[in-house]
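Have a look at this one before I ask anything.
The complex is shown incomplete by one protein chain, all other protein chains being positioned as in the whole.
What follows is chain A.
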Amino acid sequence: MALTNRLCSTILVILFLLTVFTDHAIGMCGSQCTSATNYDDHQRAPPPVKWTIKTALNTFKVCTMEVGAGETTAKHNIPLNHLDYSYIKKCSNIKELEKILKVLKSGDEGCYPEMETLTEERIKSIDPNSRLLRKDSPIVSSKDLDKQERETLIEDLQQWQNEMRSKDNEVPQGAQSGLPPVRGSASISVSKNSTNEPKKADKTVKPRDYREWDKLDIDAELAKVDESKTKSSEPSSKASFSRPDMEREVDASKWSVQEKLRKAEREKDKGNEAFRSGDYEEALLYYQRSISIIPSVAATNNRAQIYLKMKRWLSAIDDCNSVLKMDASNIKALLRRATAYQGQKEFVKAQTDVRKVLEKEPGNKRAQTLMTEIEKALAEQKVKGRRMVIEEVEGSDDEEEESEMIREKNEENLLRNGDSVQQDEKFVNGHAKKTTEGQTKVTGSQPKVIEVTDGQPEVTKVTESQPEVVECPQVEEKCMPAKELAKEAEKPLESKASPLTPSPLSPEVNHLKDKGNTLFRNGQYSDALQIYNQAIDKLMPELNTQASNLSVLYSNRAACKNKLGDCSGCVEDCTKALNLTPGAAKPLLRRAMAHEALEKYRLAYVDYRQVLSVDPNVDTAQQGSTRLTRVLREQDGNKWREKLPPMPCVHPGGLSFPASILSASQVAERKAKEREENEKKRKHEAEMKATFNEKKTAGNALVQKGQYQKAVECYSVCVECCPENPVAFSNRALCYLRLNQPDMVIDDCNKALSLDFGNVKALFRRAQAYRMMGKHEECAIDLQTLLKIDPSNAAAKKELSLVEKDKLEKKLLHEREITQRLAEEQQQRQRMHIQEVEGSSSDEEDSRKQKPSKPTCTRNAAPCQKAPTLQKCTPYEFLHAWASLKCCQTAEPYLSLILQLTPKEFPKVLSNKLEGDMMLNIVRSMEALYKRGDERLVFEYLNNLCLVPRFQMVTMFMSDAEKTILCTIFKDLAKKSDALGLSLTDVLKTQRSYGI
């Protein structure tokens, strides 16, 4: 009925529409709105009519659609014909079914209880958890229940009441103890932030105009969508709950039994819950806590279950046993133990346990399934077991054990005396033979024996590397992490060990070496040194065969000497070691360190480089070489590399680091070094004066340790010994510098400089001292001279820049003072005048000092700048140079800059960067140029300036001053045009283009 009603109404609407359209154009009915507007444009129909047409069209369309799709319900938009038994039976769309049910329940379309139940059943079959199936049931009172149920219920309740009452009476009396302290007062002020308000969904911004669709970047939008997708699919991290501060044991000593029981029960419950949610770790924790309070059957049994889940069979068996001790007939525990045994593959024991269960509870399903599983496993095991027996016969356990024993023994022996390789071989072979004799089938054991023999070189390697490890501690004094070095040391060692076939040491020497190593390790360096001496003496006759071992011994002795402070001895030993095994990293590294300690930086540097060429991974060497690079640069200036002694080519026999690895630059370096070598040597020899050297090294060592006062004493002795050597003075100056005695520094530096004018170090130190005293001028002078001698001295440059900054600051301060004073003394004009003269004169001095050739600007104290020379006539270069003259008041530097350009280049270089203030400066410099009498050039420039792109614009903003200047220039030019060989018309034309 409803349907027919609606249909009638729609038909009425259509009829109405048709009547409307007949007045205008019936043909329009099915067409689009656009055609309506077209019609509107052409026919110029009155606006109200247009509106009616439009609305009519829309409504019409909607109506036709409705008629086509059929009638729907008012609320959920369900087509009416879907409210049908056959449809509901077929429908599997849960959403639709739910909607149908809602419609039916609402009764809007009539009451159909049968259809409702059908829909409910249908929903239940598809989604049993549907919300719509939830029904509030009236609360059941005990009277509603049947008699039996009511009785059991009342019984339960009574039981509970009694239980509670007894518990109530048992509640412990007395004060509670052991409470944690009261929390310290604290407060949080909650500030509102964005999350407090319900967040509004981000609205997509719709384009307001159709044209904006064109601008829509589809790729970007797609990317956005992707992004949001990835964001939403970001895995929500399961908060990892580590429980570091949760105690596994609970201290229950203070509690009463009641409390303990309650607490244990609670912990067990928590464990159960955790277990149910699958968090076995947590469950285990709670069970443990529960058991630690009071061991209960349930908790222990449950813990066993957890252990089963975690496959910790043995723990599970333990727990089950303890449960069974408390309750021998606990079926759960028996079953769990059976499972644990099964896991342990002890099927027989498992079987007995399951049997016990089945005796007590023949119908236990779990036990039955377990039984069948175990039986199956047992049957399998029987088959397998036979095979295993055969295997056992073939390669018995004893055999394996034996071969293992042999291996162990071998290793022990080898470790004890690394030289007895041959012996060992025999030993091993002997055992192998024994085993072959003892067993009928050797196949299993043979490869193992081979393994052992293979292992020999390894073992010997171990013995060899032992002393190397010992050597490491010496580095500690050098403030380097010993461990790191040990690691590094091992690396080159290994590479070394393989190519150099290690010849076995005689037991005597080996013994001595070991002894030396232990002594070294214990810090008894002098004793170790003696032992090494002996060892070396013993080995000396076998120099040819024992080269590598001897080298190691030398290297070790070097370490001892280094420890004892005998750096030169160390160097000597290292050199010997290197002669025996050229390119060995260890002695090289050690020698480098000794050289460094002896302040022979160049040699040290070369050694470090060599170490790196042997093994580029040695960090110590890398650090050392970079450190020395710095030192050497400071010492010898930029060309320090040329002064280096030659780097010996590392061509150790069979060593895989030929010189070809070295980069070409390094080779070139080396050649340069060779050239300088002789000169350098001579210089070195001249320095060699025994006491002097000794004291100097001592002083240097003290400086390195930071004991400057003592170092000063040492150097003083040096000075006495050799007063003509500037090094001692300069070094002493360094000490004074560190001791904050600048005047002493200056004294020493002066002396050093009087001996050697070009002593860079002394100059630098004096500069530092001056700076310390606040004498920036002197400091700057020193640094400048230094830079003249060595233009690339980075440290000096840095220092100079610092000084300049200081000076500038000082000057600024000075100026500020002056202006202040000026303001104060404005009335006293006379004095002001004096002041001004004072200030400017000092500034003049300053500037003259810096750039004596420049004319000074008299009016202002601002420094005059020299125009920088242009490397290339590019707009960038020019503008950069121009900008650097920004604060210049005179036209002079600008002019010089402009003169670097030819007039023709002007438009190109200025390009579109011409601006008002630039114009002003150009005009002023032109004036200056004009005054010099170079009229023709001025004209050229001015003429070409007209061709600069933004010229017209800029001329419009020229100030009067500029215009007058230009006016005079042009007037003069016009007058002299003939004399200068210029046409008057050209001049006038140019003048006009300037707008004058």
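Here, a contact is a pair of C-beta atoms (placed from the backbone, for glycine too) under 8 Å apart; a residue touches a chain by one contact, two chains touch by 3 or more; residues count from 1.
Here is the rule we use: contacts and distances are computed from a predicted model.
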*Listed names "WD repeat-containing protein 92", "Nucleoporin Nup43", "holo-[acyl-carrier-protein] synthase" or "Cell cycle control protein 50A", matching UniProt entry of the absent chain*: "WD repeat-containing protein 92"
*Which one, A:I139, A:M956 or A:A979, makes contact with the chain that was left out?*
A:I139
*From the list A:K75, A:K89, A:R165 or A:K975, which touches the chain that is not on show?*
A:R165
*Which residue of A:R276, A:K365, A:K872 or A:K886 touches the chain not shown here*: A:R276
_Please output the residues of chain A touching the missing chain, sorted low to high._
131, 134, 136-137, 139-142, 145, 153-154, 157-158, 160-161, 164-165, 167-168, 171-176, 179-192, 195-199, 231, 234, 236-239, 241, 243, 245-247, 258-259, 262-263, 266, 269-270, 273-274, 276-277, 282, 286
